[in-house]
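Here the complex is missing one protein chain, while the rest keep their positions.
Coming up: subunit A.
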């Protein structure tokens, strides 16, 4: 039974041109397409809508405090009269900026660290012990200490979370690289007289990049969650700049009188993280070598 399905899976692979096969696999994976599409939609909405609509998320207005959702304020207003819809979008922009920056920085550093840690076992041993040390701290604790010493700003949040997430990426890349190091094709390259640069960056990288992309999407989602938690306890993105975390913090005293202040940022946060994880799961299927081979 399993063999029969494997055969039908392999058939299109025979005619498929190699360079397009990843792209085709993405197109044929619903969770990647839906997750990626929704993520793009959320990102565009958060960036473009406040800009195009010239919306103001900062000016307080005491005559419009705690208004329930209406045509003028689709998500109501908060305790100082700011439009919740605008602030949800601006908060999303801040969260996604933090998420993407953290994913990019920790992704690149983690990739290089993981690759060389696997290739040079002695350096790798040292690097991995440092990573173990970093992982021993809960992400949020490390970030709070970091912000305590370097000041509260979006940049500090991004830097702190990048440091926290480097070990996660590095471990995944290291183990994927080590698996590849045992393959004979690396021995063949050594035997042909290839240097480490070619082996790592022109051969092993091709086989590691899939696992790396998947891990980076999960870091992206995690970073958004940790940033929200930090903002919630007042150690994240500084007020009055909107973030989903600090909006939830503001709403906690009004949770019974103004549910919209809690629900909309909360739903936005949950939805975004869900969509990113869906995208990551889809990518994992796409890059799964067992499916493609």
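Note that contacts are C-beta pairs under 8 Å (C-beta built on N, C-alpha and C of every residue); 3 or more make two chains touch, one makes a residue touch a chain; residues count from 1.
In this section, contacts and distances are computed from a predicted model.
**Q** Among "Peptide ABC transporter ATP-binding protein", "Phosphoribosylformylglycinamidine synthase subunit PurS", "Permease" or "Biotin-dependent carboxyltransferase family protein", find the name that the UniProt record gives to the complex chain excluded from display.
**A** Options "Peptide ABC transporter ATP-binding protein", "Phosphoribosylformylglycinamidine synthase subunit PurS", "Permease" or "Biotin-dependent carboxyltransferase family protein" considered; the missing chain's recorded name is "Peptide ABC transporter ATP-binding protein".
**Q** Can you tell me which of A:52, A:136 or A:192 touches the chain that was removed from the display?
**A** Here the residue in touch with the unshown chain is A:192.
**Q** Just one of A:31, A:203 or A:262 touches the chain that is missing; which is it?
**A** Among A:31, A:203 or A:262, only A:203 touches the chain that is not shown.
**Q** Which residue numbers on subunit A touch the omitted chain?
**A** Touch set of subunit A with respect to the missing chain: 10, 13-14, 17-18, 183-185, 187-195, 198, 202-203, 206-207, 289, 292-293.
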